[in-house]
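Report on the following structure.
All protein chains of the complex are present and in place, except for one that has been dropped.
As written, the chains take the letters A and B, and residue 1 is the first residue of each chain.
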Amino acid sequence: MTQPRLSSVFIPLGAVALAAAAYAWGRSVSTENQGDAAVAAEQAERVAVLERAVKRLRAANRKATPPSSQALAVHSTNRATASDPTRGGGEEDRDPVDGADVQELHPDEAARLAHQTRIKYFDELSQRVDTELVDGAWRHRTEAPLERLLSEHLGPNVKVSEATCASTFCRVTLSHPESPRLPSNEMFEFDLSRATLEVTEVLFDVRAEGTTTLYLKRGQAPATVQAAAEE
Amino acid sequence: MKKLVRFKTVAILSALALGAIPSDVWAGATAPGNGCTVLLGGTPNYGTTGLANNTGATMVVSCPIPMDHALTNTVNFRVYINDRSATEVLSCAGYVHDWNGGQLGSATPNMVCSNNQAECSELVSASTTVPSQSSSNVYSVQCTIPGSAIYSGIESVRAF
Partner (left out) sequence: MERLTKLSFVPALVLVALSGDALASPNTASANHCRPVTSGTYSYGTVGIANLGTSNMTVACPIPMDATALGSTVSFRMRVTDNSTVGGFSCTPYVFTQDGTQLAAGAAKTTTGPQTGGVTFSSWTVSVPGNVNTNMYSIRCSIPGNFSVINTARAE
């Protein structure tokens, strides 16, 4: 009677302790000098075998993960803003390009995949702006002021080609043929001034040089924080 | 029962695998250009992440790449440069030092615009092989930025 109860406690504890010990050992190994070529080669081979096992398990885990949790950032961002503004870290928002898959790829391949992810994301976001029901009141108080602020702050070399606000995002296309990207100093001034509008974060579709499409997410600008004297 | 045994085995092996993998499997770091320090010249213009030389005179900067882990013996450097000068060359070199300040390696060739272009905005790269690696080694890129055209500068430096 007692033995099964003990096992049911020790087996889980043992698994966790084993994993933690392995983790700590692995981290300590990485800080030592790896000057010994023979040892390094042996370790590399061992690591490669273990890595393959890890990859197989991660692939299986991804397949088992429900599709909704691999949704685009636009859905997870809305969830975060609407229901949990304090959420950070974004582990569950991570799309397949982020995380370990990027780390294990050659940097150029990782960049290529990330680029593909971004294009797909922005194509879908653009479609969303075109198809979602329009909040006329928000559009009225946001679209024109947005165009005006951008023109004021970004200067004559940047033209607003198009500005469309739907109900959750505004899409603004900027043309700047004389430079590959938008000027960061002027964008900062615009970012400070857009606090008067009902938009929060801004995403940049920069797939083409000389053109930038901004997606401004609807939301209340953060309230001004009152500083408090520290005790 | 057999499935459970296999499941257990794979799970334990995999947990050990994750712990056993040295952290330099996920290696390297990218540092913004505005982290560079001026060695020679006036005050640069800083951007949100980059640095530009608008002084009218040549500037030499050293750009550290904070690193918390050991890289492999072959160290690759990449720098995103904006060379706006038609007459002078923006040139960068990558270095590996130990924590005593002793130089272990310098990357070749010098990183400049490719194809002998007079001006470019480009990711340039070079590499070096060091005899031994340690997580206490330090990585930096030193760049000579011409002053003959404004907005020549460094956006980012990377070692991996």
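Here is the rule we go by: a contact is a pair of C-beta atoms (placed from the backbone, for glycine too) under 8 Å apart; a residue touches a chain by one contact, two chains touch by 3 or more.
Source: prediction; values computed, not measured.
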Those residues of chain A which, in the complete complex, touch the missing chain: 4, 7-8, 11-12, 14-16, 18-19, 23, 54, 57-58, 61, 72-74, 76-77, 80-81, 85-91, 93-95, 97-103, 107, 110-111, 113-118, 121-122, 180-182, 184-185, 187-188, 191-192, 194-195, 200-204, 206, 217, 219, 221-222, 224-230
Residues of chain B (touch criterion as defined above) contacting the omitted chain: 4, 7-8, 11-12, 14-15, 17-19, 21, 23, 25-35, 46-51, 66-69, 78, 80, 82, 121, 123, 155-156, 158, 160
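FYI, only the chains that are shown with their structure count from here on.
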Centre distance in Å when chain A and chain B are each reduced to the mean of their C-alpha atoms: 23
Complex contact set, residues of chain A against chain B: 15, 18-27, 29-31, 33-35, 43, 46-47, 50-51, 53-54, 57, 100, 103-104, 107, 180, 184-185, 188
Contact set on chain B toward chain A in their complex: 10-26, 28, 47-49, 69-70, 121, 131-135, 160
